[in-house]
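The complex appears here without one of its protein chains, the remainder shown in place.
Chain lettering (A, B and C) follows the sequence in which the chains are written, and residue indices restart at 1 in each chain.
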Amino acid sequence: MTHKIAILGASGYTGAELIRLLAGHPAYEITALGAFSKAGQEMADVFPHLRHLKLPKLVSFDAIDFDTIDLCFCALPHKTSQEVISKLPKHLKIVDLSADFRLRDPEAYETWYGNAHSAVEMQGEAVYGLTEFYRDDIAKARLVAGTGCNAATGQFALRPLIAAGVIDLDDIILDLKCGVSGAGRSLKENLLHAELSEGTNAYAVGGTHRHLGEFDQEFSQLAGRDVKIQFTPHLIPANRGILATCYVKGMAEDVFDAFVQAYTDEPFLQLLPFGQTPSTHHVRGSNFCHIGVSADRLSGRTIITAALDNLTKGSSGQALQNANLMLGEDETSGLMGAPLYP
Amino acid sequence: MTHKIAILGASGYTGAELIRLLAGHPAYEITALGAFSKAGQEMADVFPHLRHLKLPKLVSFDAIDFDTIDLCFCALPHKTSQEVISKLPKHLKIVDLSADFRLRDPEAYETWYGNAHSAVEMQGEAVYGLTEFYRDDIAKARLVAGTGCNAATGQFALRPLIAAGVIDLDDIILDLKCGVSGAGRSLKENLLHAELSEGTNAYAVGGTHRHLGEFDQEFSQLAGRDVKIQFTPHLIPANRGILATCYVKGMAEDVFDAFVQAYTDEPFLQLLPFGQTPSTHHVRGSNFCHIGVSADRLSGRTIITAALDNLTKGSSGQALQNANLMLGEDETSGLMGAPLYP
Amino acid sequence: MTHKIAILGASGYTGAELIRLLAGHPAYEITALGAFSKAGQEMADVFPHLRHLKLPKLVSFDAIDFDTIDLCFCALPHKTSQEVISKLPKHLKIVDLSADFRLRDPEAYETWYGNAHSAVEMQGEAVYGLTEFYRDDIAKARLVAGTGCNAATGQFALRPLIAAGVIDLDDIILDLKCGVSGAGRSLKENLLHAELSEGTNAYAVGGTHRHLGEFDQEFSQLAGRDVKIQFTPHLIPANRGILATCYVKGMAEDVFDAFVQAYTDEPFLQLLPFGQTPSTHHVRGSNFCHIGVSADRLSGRTIITAALDNLTKGSSGQALQNANLMLGEDETSGLMGAPLYP
Partner (left out) sequence: MTHKIAILGASGYTGAELIRLLAGHPAYEITALGAFSKAGQEMADVFPHLRHLKLPKLVSFDAIDFDTIDLCFCALPHKTSQEVISKLPKHLKIVDLSADFRLRDPEAYETWYGNAHSAVEMQGEAVYGLTEFYRDDIAKARLVAGTGCNAATGQFALRPLIAAGVIDLDDIILDLKCGVSGAGRSLKENLLHAELSEGTNAYAVGGTHRHLGEFDQEFSQLAGRDVKIQFTPHLIPANRGILATCYVKGMAEDVFDAFVQAYTDEPFLQLLPFGQTPSTHHVRGSNFCHIGVSADRLSGRTIITAALDNLTKGSSGQALQNANLMLGEDETSGLMGAPLYP
């Protein structure tokens, strides 16, 4: 059986990445592609790398007949997403890639995003889309909230340790390096090639990055107490890829064991041999996350490094993984493609 | 039916690219991976991006039982390839990715490569592997010689024009820009990041690049007379991608028509609307070649630009396309994946 | 004696490059920095790399007392420049970095730029700023028009050959590769890191690039007849640098001799030994232009390659070189800094 798929916000990078993945998926058919300013255009004009595909033209949202759609991906800007989703038919399965339904608590949402949520009732309904940890809920959900790409990386690197109680919860530092596509196809000066190439800088230093809202929510719930980590993201001159370097207090062997327990059967979460470190080069364009554990020379300190592709495992790949669950397909279907290297 | 595949020279970039493509192919099973200095190692150690795959260990060539193999890809250095291939069992189908069997004329081979060919008899047997132009011969061949990556790009941009007689054969200029992976995983100073990043330069200027041997052979045969083009390659700071810019004398409309005639039914050769230009960004990691035709302001001059990924359509993708033909599979099988962008 | 300098448009890349160069110049003092939207800001906020310098605050143009200024650099957008310059006091020496005064013929200007010139009288007064070829005129000029960066590169590669009559004037092809900073600090989608990194493409194909106006004007005047070249620029993933590859018909020895005659005493134009090729890596951040001559395998065909830094020799360095002449300083003063490599 072929499921009919719509993508709203198909003219951004996560939209394009969804199409790339869906095009190789045997059970899905892209039925509608929605956009705002680029409605009326052919996808081949917006994204020439997709020109070999037979795709519907970009249309405005009200031109889409959602009755014929089985599942809708929303790859819209934050805030816009909640407005659009709240008006979609209630039968429709939705995977939202924005930040709008990631935080369950309306107050926390307002704190981190600076505005009151306009679809509070749906906020409660949404399931947090970190597949490996919310599988059963996602399979039954109507609305799944894709996680932040940084938030996904940090959680893959830390959840099993918090759950297993093998690290000090009051001293977790997450130093993260991310490529530029995480910022989307937006016209900002700091995203220009001339400003970014051949350099690096930290941003949102001191605990102001919005993905901290997700870390706080998830880690605290997992631990059954308040957990607040330190998190500093850095922009590196690469298009794709996130590398998380986590500094924790805990014995490296216990940390490694916790990962062995948690991830051995996970198809996408690849634990490296003890002491090895992952590279974002080795996951590009794929749905895999590589994780390394190293003991520090200082006893009782452990470093965890995790690498994934922000547009795939950190966003559109995760979205497809969730859609597979929601539609009864094999969870890994269409997602086992090897990374592109070099 | 599953075909059993061996790859000799699996520790280089074209070897890794073959594995990436084969891993997603339903009809092939990688049975043996051969290497020289890295024999004995796991592929996950040589290419960590392939660690999720169940692959045989790298072994030396004499440890491979070729009786169980249906087709062997040889991704070996030039010169080594002819020595190895001449000793392989005669029943074995072979796709060679080296330069060793591209030139049919032993004298031309010696001119361009500086040494006498050590397997002259097989040189005559080999079919030139530019799939779109040698399909029938390839389907029946035992030994197929993969083309040079630059040679493939230039031929996709020029063959239909030479065949159709719409351009001046004595005034063809090919200015080519290529990414660094075309030079392989070799330890050369000019391939270091610090030497290459943020700059560009021409090399092999003046007609000394070995791929000219292929151009001369193919274009002359096609035209039924000597055709010698000017060809200047440039190294650009990118890992993948070749962009060919061709300057020809001929009417742009005739040129465009010749492409329409030749490529309309070709799944991988995508002719852009008249006046548009391709980008290597838009073909990365895929088997597609995008081709653009533009009229110059000077009447009777036409510019053709062609972009492909040197490791895919220019090498390993082409090799798989040929293997598909040789083994009776659909020519496009395993090769329709969309490019990775951005 | 210290000359007092103003820069209008100090918040763009050429403005910043001017400040970098002027900061190391013993005879100049930056007295005023003018800007539009960024007026009121400190330069350290607009360009943090200049934070160690004591610089005046950015101000709107009418806040500048031009009576105290000896020379004004205008690094403004095209069209804006002519409007601003036509209102500046007539005693003021001006080096304009925009395209507004490059073309002497109002009709040619309108053809290439699409609007009538609003300061036609000054258009006639302006001296074309290609220093090595207009030295005496520049020294006496009040208004000097900086050349296009591509136009400078192409002229360094071709002027001596046209002047010496050693090449066929009807068959000149200029294939040019340029870094992204030539497009300025403008918010355009194709200048984003994610769109540009790791790829290349041609643009303005077929003879539509505005710098052709300069080539036509200069080459025709030099030859005493109409000369129209073919010119195709390509964007490469680098911030700085232009590489021009010129295909001409003429004997390589004659071409090389013409360069020897013309450039032996030029401090910034460095002719490489015959057969060597330049790289944009080797001129980055400097005022040098490296030029190479190679014979093609086809008799009578010659390839000239030339590399310079578009922001330095192609723009702000040239501007300072001209200002030195206009103010009676040594032409090379402040400009002999070695390139930054790697």
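Here is the rule we use: a residue touches a chain if its C-beta (ideal position, glycine included) is under 8 Å from a C-beta of that chain, and two chains touch if they have at least 3 such contacts.
Given the structure is predicted, the values throughout are model-derived calculations rather than measurements.
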Fill in the blank from the handout: Missing-chain contact, candidates A:L191, A:L243 or A:L335, resolves to A:L243
Handout entry: From A:K93, A:H117, A:R284 or A:K313, residue that would touch the chain that is not displayed
Key = A:R284
Handout entry: Contacting the left-out chain in the complete assembly, out of C:Y28, C:F73, C:Y128 or C:F288
Key = C:F288
Fill in the blank from the handout: Considering the complete complex, of C:N150, C:S197, C:Q217 or C:T305, the missing chain is touched by C:S197
Completion exercise
Even though one chain is not shown, chain C touches it at residues 13, 16, 19-20, 23-24, 47-53, 181, 197-198, 239-240, 267, 270, 272, 278-279, 281-286, 288, 290, 336-342
Handout entry: Residues of chain B in contact with the chain not shown
Key = 13, 180-181, 185, 187-189, 191-198, 237-239
Handout entry: Missing-chain contacts mapped onto chain A
Key = 171, 173, 175, 177, 179, 194-203, 205-208, 212, 228, 230, 232, 234, 236-241, 243, 245, 247, 275, 277-282, 284, 292, 294-298, 301, 303, 305, 307, 342
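The criterion applied here is as follows: only the chains that are shown with their structure count from here on.
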Problem - Contact-graph separation of chain A and chain C, given in steps at minimum - result: 1
Fill in the blank from the handout: Between the Cα centroids of chain B and chain C the separation in whole angstrom comes to 39
Problem - Cα-centroid distance, chain A relative to chain B, in whole angstrom - result: 36
Handout entry: In chain C, residues with contacts to at least two other chains
Key = 194-198, 237-239
